[in-house]
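Removed: one protein chain of the complex. Kept in place: all other protein chains.
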Amino acid sequence: MLLEARDVSKAFGDFRAVAGADLTVEAGEIVGLIGPNGAGKSTFFNCLAGDTLPTTGRILFDGADLTRAAPEAHARAGIGRTFQVPTTFDDMSVLANVMVGAFLRHPHRNDAREHARRIVELTGLRADQPARSLGTPGRKRLEIARVLASGPRLLLLDESLAGLTPGELQAAIALVRRIHQMGVTIVIVEHIMEVIMTLTRRVLVFNQGRVIASGTPEQVVRDEAVIEAYLGRGARRQRE
Amino acid sequence: MVLIQVIVGGLLLGAVYALFSSGLTLIWGMMNFINFAHGEFVMLGMYVALLVVVWLGGGPAAFGLAAAIALFALGVAVYALLIRHVVRGPMLAQILSSFGLALLLRYTAFWIFSANFVSLPQTSLAGTVAVGGIYLPVAQVVAGLVAVTLTIALHLLLTRSTLGSRLLAVAEDRTAAMLMGIRPDRMQALTWGLSAGAAGIAGALLATAYPWSPSVGETFGLLAFVTVALGGFGSVLGSLYAGLIIGLIEAISAYWLGAIYKDIVVYGLFVALLWLRPQGLMGKA
Partner (left out) sequence: MKKLLAQPASGQRVSVWLLAAALVLYPLVFSDAFYRDVGVTFLLAAISASAWNIVGGYAGQVSVGHSMFFGLGAYTPLLFYTLWGWPPLAGIPVGILLSVGLAVVIGLPTFRLSGHYFSMATIAVAELIRIFVGTWALVGGAIGLQGPAMARGWWDLTFRGDLPYYYIFLAVLALVLAVTFALERRRFGYYLRAIKSSERAARSLGVPVRRVKLQALALSAAFTSAAGSLYGVKTGFIDPDSGFGILVSVQMVIFAALGGAGTLFGPLLGALILVPLQTASNTWFGGGGSGLTFVLYGGIIVLIARFEPGGLFDLWRRLAPHLRRRAHAA
């Protein structure tokens, strides 16, 4: 078991954004996380990445308890993440952005630069381009490159493939596959079912802060609870 | 008996601190912005009061209102011309904008009004009043009571009125507020107006009771920081309590240790707060 999150919840005042969610991920998997807007997926991700302190629950990574550890400790342990709204270092070049990630496992500048160059090439970016000049798809790609350079064993992708054109989407799916083949375990939050269907073997459905269904992509899209969560009660009655 | 007099005097002054600090905390709560020029707004309120008395012969109601209106207008103008453009920019621009404004206002005031201390000519608030055996200047009593009333009014405006909920909606989520038909820029301009207006009235109130020079802006600005840090960032009610507490601490430490040491005690308190309880008394962790 690479990642084990048990009974995780996060409350903001009276509002429970995550309410007792469980997730276990085996090394080598690609797991999909879907659910309607506001279902608490991003908050759950933030708990897994150490960005938000969970109100209850435990998070174990490779046997070590990371529940209360800082985000930088998560990164050192090998959990990498991207952000729903891409946060690149805009004053720096693409290569420098990726180098910040690479420095985690390559403290010397020349090693970090070499490593970053390989990653930049792999992700199909241009090393000397200023990050500021990238569009949203480019930024999302840069975020992936940056976190990949930090050498994660588990990668948490938060809607990294949203807002792409069909062509870009195919390239991005191929990139995620490459990363997976490099031995990185992946948890991916995504709205686009095509991505989930092609990339994942196992999907968890989030609603109101809890996992309401799990199984293969084909199974969950037929699940009554899932349909209801996405479309509301009316839709179910209509179908009946 | 003297001690009681000191305590009451401290609370009355603290009420005015609460009023202008609530302006600072309002802007922080609305847009996570620290206004380094807030003390200068108070200082300008004092000079507006002076000008109204000297030139127009206005009474306390007139110069209080004038200070409020003038500073409200200044606050809106500062937001529209400066703050609006930097608030989502880099941290450096955010801090430099209001810090530079503070210098600009402070030294322009030095230039125009000179560094000399001035005080208001006798107003209708002269004289003392005896309450339960202690004697207090009328001006101090009026300033304190008006300040408490206005601070509570501001608190109620934010928590009980439609306008308040609109302001909070913008603070919570700009985009969502826009979808609800609220215009964030207008609400934030209004916040700056209210904030500076509160500072302006507080200045006018202080002017009735104390002499001042352009450098008081720095002192009041720092006092507002301490008050907001104690009361919790973003909480008007917290500012009220904290203002009263700080007025009290100031008065007592000036009484026991000497006037010069009161600032050391207050700033020392601020440093201690940063270490022990950075979210303030009323703030959430």
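Assorted remarks:
A and B are the chain letters, set down in written order, and residue numbers restart from 1 in every chain.
Here, a contact is a pair of C-beta atoms (placed from the backbone, for glycine too) under 8 Å apart; a residue touches a chain by one contact, two chains touch by 3 or more.
Note that the coordinates shown come from a computational prediction; the quantities given were computed from them, not determined experimentally.
The omitted chain makes contact with just one of the residues B:L3, B:V54 or B:L96: B:L96. Here the missing chain is touched by one residue of A:A49, A:L66, A:L125 or A:I144, and it is A:A49. Annotation: of A:D91, A:E121, A:E194 or A:E224, A:D91 touches the absent chain (contact as defined above).
In the complete complex, the residue from A:C47, A:V94, A:V147 or A:L164 that touches the missing chain is A:V147. What chain A contributes to its contact with the hidden chain is residues 49, 51, 70-72, 74-76, 80-81, 83, 87-92, 96, 99-101, 103-104, 107-109, 112, 146-147, 150. Think of the hidden chain as still there; on chain B it touches residues 28, 32-34, 36, 81-82, 85-86, 89-97, 99-108, 110-111, 218, 222, 225-226, 229, 260-261, 263-264, 267-268, 270-271, 274-275, 278.
Please note the rule applied: only the chains that are shown with their structure count from here on.
Note on chain placement: the centre of chain A and the centre of chain B lie 45 Å apart, centres being C-alpha means.
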